[in-house]
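All protein chains of the complex are present and in place, except for one that has been dropped.
Now for chain A:
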Amino acid sequence: MLGRTLREVSAALKQGQITPTELCQKCLSLIKKTKFLNAYITVSEDVALKQAEESEERYKKGYVPPYNATVVQKLLDQGALLMGKTNLDEFAMGALGSDTGGSTRNPAAHCGVVGLKPSYGLVSRHGLIPLVNSMDVPGILTRCVDDAATVLGVLAGHDCKDSTTVQDPVQSFILPSLTDVSKLCIGIPKEYLVPELSSEVQSLWSKAAKLFESEGAKVIEVSLPHTSYSIVCYLVLCTSEVASNMARFDGLEYGHRCDIKVSTEAMYAATRREGFNDVVRGRILSGNFFILKENYENYFIKAQKVRRLIANDFVNVFNSGVDVLLTPTTLSEAVPYMEFIKEDNRTRSAQGDIFTQAVNMAGLPAVSVPMALSSQGLPVGLQFIGRAFCDQQLLTVAKWFEKQVQFPVIQLQEIMGDCSSVFENDLASVSLKQ
């Protein structure tokens, strides 16, 4: 059951082949068994089981929801169960991810799952704790591209609570199964071939390009000339917005508060020093520097201008006939912890985000699809970047690619054991009614 697609599971639930509570218990059991991975900070077992109960009720009657983040609410409305919150730094969200510079796509690539960053403005940010308001998008992590499309279909659309969501009606996200890619044009940005790219990833990237070519697609080299400026530009804009967004954490209305009574200022300073970790504090301090009156023009405004140039790079490339760009997602497979902590966060971010964050600056949709395991047995994914609001087309291409590469999805003991009996009776021709 846990290895099936969302649609298959949904159908099974509807047909009564498994109850919400049973499914919930399986998930909880798997979480317990994989506790050593420390993927979950909080497991809301009671809440989940209660929601499972309510879900069972709902299969019989209607439902009026209370307040939540819009994307969470939309999922709850569709009958999803919140299993818990997963373990990321204090300002990123859980398995609905959030993607500001790649923070959905990067982990997806390292973990061998699909990580989708939708077009900016397509999915509501109401309820998403903001990092960089002009770049944040709720990210979607799923096991396969079809599931990502399913979830996107639920989440996309105008939200009156988020003024940056587009008003145009959203088309459904049922993905066709592409068989003919001869009309497709794939762009390979040459600036993304950087010296730091590991040879394994480079060769997989190459292999992917050749795959498209061999199946009849047009594969061409393109240029995104301002790529080398994007890290620095991102740094300025990201820290500036972070400094602004974090100004609200003063301990007065919610959260941690220091017990200092000397003065309000002293309390604020102590609370914020204690409440934020080094990375966040560093970003706030840099950000405030960039938006000081005397620096605003030279840093913030300049960075906005460079951002416009970067966004235009993509526009130009798409206007020249390219449908989708193909790039690596990460420089290499996941780096072991001991290796990782050798560099500071800023350097790691700079390295890690190199392929992903220009996409956030341009507001484009992008998806990381797992391709193969490295020689160390760790997953490697590749990234597809699409035109703004052409998320469906992007995912269609991704789905074709996924089918071609047949990435060995992780099979945990549990899944093997329990699913076979339930699925004896065919699911081959499951109808996907919503």
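One rule holds in what follows: a residue touches a chain if its C-beta (ideal position, glycine included) is under 8 Å from a C-beta of that chain, and two chains touch if they have at least 3 such contacts; residues count from 1.
Just so we're on the same page, contacts and distances are computed from a predicted model.
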{"item": "Chain left out of the displayed complex - its UniProt protein name, from \"Glutamyl-tRNA(Gln) amidotransferase subunit B, mitochondrial\", \"Pyruvate dehydrogenase E1 component subunit alpha\", \"Probable cytosolic iron-sulfur protein assembly protein CIAO1\" or \"Serine palmitoyltransferase 1\"", "value": "\"Glutamyl-tRNA(Gln) amidotransferase subunit B, mitochondrial\""}
{"item": "Option from A:119, A:240 or A:332 whose C-beta touches the chain left out", "value": "A:240"}
{"item": "Residue in contact with the excluded chain [from A:163, A:177, A:375 or A:406]", "value": "A:163"}
{"item": "Footprint left on chain A by the chain that the document does not show", "value": "69, 125-130, 132-134, 160-164, 167, 240-241, 243-248, 250, 252-254, 261, 264-265, 268, 288, 291-293, 296, 300"}
